[in-house]
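One structure is given here, and the rest of the page talks about it.
Other chains dropped; remaining ones untouched in position.
Labels run A, B, C and D following the written order; every chain starts at residue 1.
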Amino acid sequence: MMRDYLAELFAKIATEELSFVEAAELFQKEYRNSETLGFAVPDFSRAERCGFPEVIFGHGKTMEQICAIAKSLREKTGGVVLATRLAPEAAAALMRDFPDAKQNELARTVTIGEAPALPCAKPVLVISAGTSDLPVAEEAGETLLALGCLTEKIYDVGVAGLHRLLRHEAKLREAVAIVVVAGMEGALPSVVGGLVGCPVIAVPTSVGYGASFGGVAALLGMLNTCAAGVTVVNIDNGFGAASAAARIVRTAAN
Amino acid sequence: MMRDYLAELFAKIATEELSFVEAAELFQKEYRNSETLGFAVPDFSRAERCGFPEVIFGHGKTMEQICAIAKSLREKTGGVVLATRLAPEAAAALMRDFPDAKQNELARTVTIGEAPALPCAKPVLVISAGTSDLPVAEEAGETLLALGCLTEKIYDVGVAGLHRLLRHEAKLREAVAIVVVAGMEGALPSVVGGLVGCPVIAVPTSVGYGASFGGVAALLGMLNTCAAGVTVVNIDNGFGAASAAARIVRTAAN
Amino acid sequence: MMRDYLAELFAKIATEELSFVEAAELFQKEYRNSETLGFAVPDFSRAERCGFPEVIFGHGKTMEQICAIAKSLREKTGGVVLATRLAPEAAAALMRDFPDAKQNELARTVTIGEAPALPCAKPVLVISAGTSDLPVAEEAGETLLALGCLTEKIYDVGVAGLHRLLRHEAKLREAVAIVVVAGMEGALPSVVGGLVGCPVIAVPTSVGYGASFGGVAALLGMLNTCAAGVTVVNIDNGFGAASAAARIVRTAAN
Amino acid sequence: MMRDYLAELFAKIATEELSFVEAAELFQKEYRNSETLGFAVPDFSRAERCGFPEVIFGHGKTMEQICAIAKSLREKTGGVVLATRLAPEAAAALMRDFPDAKQNELARTVTIGEAPALPCAKPVLVISAGTSDLPVAEEAGETLLALGCLTEKIYDVGVAGLHRLLRHEAKLREAVAIVVVAGMEGALPSVVGGLVGCPVIAVPTSVGYGASFGGVAALLGMLNTCAAGVTVVNIDNGFGAASAAARIVRTAAN
């Protein structure tokens, strides 16, 4: 996009819409659209490029780094700031520093500010196979909220008791996209994918033991689904699945 | 859906819209919506449930089985029939049996009949990283065609020469969804995902050698993408990625 | 069991039921219950110990070795002889050498003689998820036949079209045990296991590609089933699943 | 089974056994046979479908969730409630809340109430290869008890000292089914499977180090057993093996 930007400046100078000085200033401003904090370079133009702002992945960052990045993003973009995979202390620090922050303990997220709702009447549906999958499902839910998506949830409807899922068939059919969160053998997305025509995003979770290998069994099951058109994200990646759903909502809303 | 169907019959009998005999006949018909060929049970109601008909996965089926299933689907649904992963002889048999069949040798597909175009003005974009990824990219392309999706293609634009991709930035921005096909390290979807806001579906290919482990390196790279909201399908699964894109097109078209 | 046998001889000599000479002869006979063919030691007493005779695993043995072992087993035990995983030439050789042999090409088996039916009125049910799983399902079927078990089959009822399975619910409930054969994500045993109370034996198949890793995805899915009490055998091991089912039938028949 | 239920209502209305109002009430009741606790949907009809009630898998659930599910199951089904993989605090909480609960610390289980004995005179035998396999073997034992199965145990009889096992050959022959628990190379089920004709269920344990890879070596050994008809469950899954054995007992008892 740097190319486009320069081509545009180039054209505007050619048509005398801009002087060289003005072009230079604009060029500088473009260079300021990410800021160096020393340890991090927040990407302020991501919302413009990708439709949603940079999100803070809390794992492996110090409390101080997280708060500094949040402050930088909040000030420069003015938009909602979402932080995921937060240790309790990091979440507490954000709650203290930002009066309008909201925390979801189960999801391990903090959201600062509120996103404008995307203009799409149909909800994204988040389904979980078991109670132990809730942290991942809730991370997806919080991310969808932060990205302005209407969201509904159906929890604990795994394939060993099919009637629990089938009773919600109407809701399944109304969704713009479905995020299906499952551990163990990860069979739920195949069943859901065979029942509906909307996009289905499968999230394997690390729930299980022994030969689940931390979610690998569920991941492989989902990649090998016999239901055509189910796509998959990384193990426990509720955030990624919600981001993919939001890309679909934006596309559908346009 | 059997539940819904029975509940509906139940209601209609209650309101005397249907006699018991009529209900029984309708019930029978519902039971005929998949047919047993002995070795296979084609699923005629899939298009109604999922928005697209059952597709014949040619691998591991005999030439005779493939032709029989194609005939059954073609007769009962009247819609387009797509067969993928065809051995040359199986493709030849289909071409011989169905006068309106079209073959794509590179993609290893045969398509019988033509799909009505989905009402979506924006194309699905299929991008490949290298020349060796073409069979998978072409399978995606043929599937999109069979599902009625407008499609465009950009091939051989891997990350070792970024300018080859960046020159197509305008096209990237116009797509309703992008299917990115890449082998080796599978880095292209991350770069594409960081440039656009629409859904990006990554297809790892088995192109590579040594520690590519038949596409595992690319698969893992795509699952671990740093670009939020990129989703992944199985290795070499061009069909699955196209099906996922078609789910998005249908959602966007509604 | 050698111990028991010797203890018994020991006791009989003590009570003078047997002379030393007689005991020595019996001891010799026990030693003849496996015979050395040089390259192989057929286990003639297996039927007595385990309830079914030794089966010839054809893979990795020459045509001559297979025929010699079959001859030895047939002569010494007088019972049914089953050979599995046969190359076409080995199957042809057995068909030529044994007039009462029957071949199943799809299953790659040859059965010589006929087994007496086990006294159990309820059938073992063999279910397959897809058409490509048939060779494994048929190997299970032939093995059950050779072991004297009443058998029924339901093929191509994978989870992407649940109604195909649910229509057979009555049959599911009548089985003494169910062998469920599935490749790809291997989700079918979980669904079946949640519907019935009888023993369910899951057989992963190598059907699939890419991240199915030759059946590993299905295997892991089945090992991680959320349906309590589903057990698993090796990939493509239709023979093993049928043997396990026959153990159940014998136990139930006693 | 929803289908069967509706078909039955449908038939009863047709024969005027039921009025529409009564049918509607029964339909409602069916819908109440699982209850939403928000975080969980206990499956009250599982005992009817599968022969045994839902069991609470304690891992990854909070103390409060476990107690609430136990209370719900106990009240609605009236039957025995088993909770496995309990942290010490969760076990203590159940012991405090339920006066008739019994705890097995080694097995990490709590059982509330008592199961009616299944009408089968032969015991299920639980065998362990080593002392370190006891927690898994005990989990199997407690599950069998909770499912009403007669149970016997033989511990620490690994293959490096065969005489320790062979001395119990009589007991081996009397069992209706045998659960064999082993870590390290997991060879014990092969030896047991070669000695008896009843069903043998192998449980690999995570006992071992280095190239045991948390039980994978034992798991692979068991899946590749040369003893025909041995089936396998997930690593450390004593509960699953016992559930499979109980399915066999019920089948044999019918």
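Here is the rule we use: a contact is a pair of C-beta atoms (placed from the backbone, for glycine too) under 8 Å apart; a residue touches a chain by one contact, two chains touch by 3 or more.
Here the structure is a predicted model, which means the values were calculated and not measured.
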| item | value |
| --- | --- |
| Assembly copy number, counted for this structure file with 4 shown | 8 |
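As a convention for this text, only the chains that are shown with their structure count from here on.
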| item | value |
| --- | --- |
| Any chain in contact with subunit B as well as subunit D | A, C |
| Higher-contact pair (C-beta pairs counted), B-C versus A-C | A-C |
| Rotational angle, Cα trace of subunit A fitted to subunit D, multiple of 5° | 90 |
| Subunit C-subunit D separation of Cα centroids, rounded to whole Å | 25 |
| Centroid spacing, where centroids are CA-atom means, of subunit B and subunit C in whole angstrom | 38 |
| Whole-Å gap between the CA centroids of subunit A and subunit C | 50 |
| Residue numbers of subunit D (touch at least two other chains) | 1-3, 46, 219, 234-235 |
| Subunit B residues touching subunit C - in the complex, by the definition given at the top | 1-2, 31, 34, 36, 38-41, 43, 45-46, 57, 59-61, 65, 204, 206, 214-216, 219, 234-237 |
| Of all residues in subunit B, those that touch subunit A in their complex | 1, 3-4, 46, 49-52, 55, 166, 169, 176-177, 193-201, 219, 223-224, 227-235, 239-241, 243-248, 250-252, 254 |
| Interfacial residue positions of subunit C with respect to subunit B in the complex | 131-132, 134, 155-157, 160-161, 163-164, 166-167, 207, 209-212 |
